[in-house]
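To keep things clear, I will list the structure first and then write my remarks on it.
Excerpt of the complex: some chains, original placement.
Here the chain labels run A and B in written order, and each chain numbers its own residues starting at 1.
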Amino acid sequence: MSDTTSNITEKPFWLRPPWIVLFDLIKLRRLRPWDVNLAQILTSFILEMKRQGYIDFTASGVALLSSATIYRMKSELILKLQEPPRLPRERTVDFIPPPIPIPFRYEYTTTTLDDLITALEGPLKIEPNALSTQYEVTELVSPPPILEELDAFLTEIDQHIDELNEKIQELLEEEASIPFSLLTIGLDRLDLIRTFLMLLFLVSDRKIDLIQDEEFGEILIGPPSGGSEELE
Amino acid sequence: MGPHREVQKNLSDPENQGSGQTSRSDKEMRDRSLVEAALYVTGRPLELRTLGSVLGTRSKKRARSVVEAVKQSYDSRTGALEIVELSDERFVLQLKPKFVEHVRRLATRPLLTSGPLRTLAYIAYRQPVIQSQVISVRGSHAYDHIRILETMGLVENERFGRTKLLRTTRIFSDYFNLSHDLTAMKRQLRSIFNIVEKESSTPVGQQ
């Protein structure tokens, strides 16, 4: 707000901070999406427009596009499994016992030269293949980075989803429903988000159902409800 | 690994040298050597029964008398090694802890520095404990510590959702002659920590 008065009056209000972030399309791609609090910016954008007494649909459209882009950037980062910035770390304070002095005990180890030779067999068998693939890979034109990232994520996520599903089905044998919080004890923020994303996959595969009675209330995980519609 | 071949002398049997000894005491010396050999080779606490099996006896009393003789001979030497009797009649041969620091860098098997030792102490004290809790108390270095502790077989993990539940192993219990029962062990640990804390007023180096 320290711009000169003449400038302020000429420019529409949204070309000033904090709204400018949605309108500088060149910078948009370069910003850290975690730094943008979309809800707050959009709410104040609407309020400001109302206050000034007119609606500019072009500006609203651009704001919509930019918000969508930022959301997309956030989900891409999560897909790439990039850690969102941590909240200032609260280092848990707990009693840390003094280190225990461990005596050393020599142990006669049983590995012989024969074992070493036997162990050689596997690597040597794989070697020709492993080395030639490596060279093939480096000679190939690499796919666009986003595809690689998605591929890596998707191959891995299938496995994680299966594991999660197995665990849930096991728990559902004993309980009618499981609170989401039970699945996430001790998880950090990123793992929590990942777990939630995986639950959404499971819902869309109709492996489970999610129930949330009140806004911000506990999410319950239950078996898929027979003929019910897909969750919204 | 086989024994290294000696380049010079001394391959002759030492037991044949003391010609004045009776055959009974020859047997006794041999028994002691067998027990010493068993303790050396295993590097873990052995029960009297196991020691007896090496001696070819089922008598725990006889096994005890032999291992106690070996222990005494170690005590009287004031060398770097000691034989310690643990509860439930188990015996172990080990380096006296005060020498560990001096030779740590030579050991082929990784020895724990005080950072991992603290993490270990914390896990032991709070177990079963979620890995993320250990990390938030001990800092992100603790990931490395946990990996080392697992490699050494002192700590084991169990998947718990996407994180890990950590606990100490029987190997850990054996090192300190702690109970294999979790509740009893934690009680024992508490009193050990009190002793250690009182005795070492100066803090040991940080991780």
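Throughout what follows, contacts are C-beta pairs under 8 Å (C-beta built on N, C-alpha and C of every residue); 3 or more make two chains touch, one makes a residue touch a chain.
Predicted model, so just to flag it, every value in this text is computed and none were measured.
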Problem - Overall composition (this structure file), stated as a label formula - result: A x1, B x2
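Throughout what follows, only the chains that are shown with their structure count from here on.
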Problem - subunit A and subunit B, separation of their C-alpha mean positions in angstrom - result: 44
Practice task
Report the residues of subunit A in contact with subunit B in the complex, numbered from low to high.
Solution key: 89-109, 111-112, 160, 164, 167, 183-188, 191, 194-195
Problem - Sites on subunit B touched by subunit A in the complex - result: 1, 40-44, 92-97, 100, 103, 107, 109, 111-112, 114, 117-118, 120-122, 124-126, 130-133, 136-139, 160-163, 175-176, 189, 192-193, 196-197, 200, 204
